[in-house]
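For reference, the structure I am asking about is given below.
Every protein chain except one is present and positioned as in the full complex.
This part shows chain A:
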Amino acid sequence: MASITIRGVKKNYAKTQVVHGVDLDFASGEFVVILGPSGCGKSTLLRMIAGLEEISDGTIAIDGMVVNKLEPRERGCAMVFQNYALYPHMSVAQNIGYSLKVAGVPAAERTQRIQAVARVLELEHLLDRKPMALSGGQRQRVAMGRAMIREPKVFLFDEPLSNLDAKLRVQMRSEIRKLHRRLNATSVFVTHDQVEAMTLADRLVVMNGGRVEQVGTPAEVYSRPASRFVATFVGAPAMNMLEGEVTLDGISLLGGSRKLNVSRTGLAVGAKVAVGIRPESVRMVAPGTPGALAATVDLIEELGAGRVIYVDLDGAPFSVVTSETVHPEPGSTIGLQFAEADLHFFSSETGGRLDVFKVSVPEPALQG
């Protein structure tokens, strides 16, 4: 068990900088998920912790000891790779036991520990097979076993589930979670899949363009996104964003066609803002309901348990998630309602969250 401290870490490749100064603290035994789109520097950050990439600037410390100059093997981390990276010429048992063999653990103890790990991962009947003869899920488990057997201080996962099919992914997700509860080692898990991130994380780190956008529990990140990027990246379907401008008595939306009554506090008239609302916070009502916003239905996606209704709001795309059994026809008009407490405000310039707004008019929040 170990804490990880990351201070001002940067990564340059030749002239391009891919990680721009990251500061993070991972507590001992914590399961941290780093979430971000491809190219955001999340894997690079993970590989710098592992020692597979050089750290251009800043420091990474594991258990208080700066590891910048240490070889991967000296850092006490184990890593599960995206493509599993199993040694194709070795059997499952040899794959799992390789690190022990390198460390010079006697054969008898090695066998015993391989057996123990195989039992946990239900790989006992596969120990003599070569990776070629395994299914994707089994390979994944062997890769986990190889990481587990060393009893590392830190587990690093580099998108380990992205090569699995959807069903297996859900299953492996809960297995990883269970495993973490058992071993209680500090785990850093990198993914671009927000469902994976939300379900696995004790704490979520959202990255974009080589910077950390937000750190928090999945619930915090979902309910109080720190930036416009986080708001639209976390949650599916993505949060609706309406561009607006601060006026004397509120916010004028969508180039002035709609208006939001709020008392401005601290923002200059004319400031550009983005107003966000999650599709699942929007209620669908009959058109013409007082205070409801009229919109035209574009497309309906059936999810089984509910449906996503994509509507057109004066040319801006907008989506609604509903579990009601109403089936509006595409092209028809519906009314939309939402509570002001569910609104999020972001600066159009910096993308940062604005909490200075107090919605003053209780109902209706929006005037159509």
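The rule is short, and it goes like this: a residue touches a chain if its C-beta (ideal position, glycine included) is under 8 Å from a C-beta of that chain, and two chains touch if they have at least 3 such contacts; residues count from 1.
One rule holds for everything that comes next: contacts and distances are computed from a predicted model.
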- Query: Which listed name, "D-alanyl-D-alanine carboxypeptidase", "cysteine desulfurase", "Xanthine dehydrogenase family protein subunit M" or "sn-glycerol-3-phosphate transport system permease protein UgpA", is the one UniProt assigns to the chain that has been left out?
  - Reply: "sn-glycerol-3-phosphate transport system permease protein UgpA"
- Query: Among A:Ala27, A:Val66 or A:Val102, which residue is in contact with the omitted chain in the full complex?
  - Reply: A:Val102
- Query: Which of A:Val18, A:Ile34 or A:Met79 touches the chain that is not shown?
  - Reply: A:Met79
- So which bits of chain A touch the chain we can't see? 50-52, 71-73, 77-79, 81-83, 85-89, 98-99, 102-103, 132, 146, 150
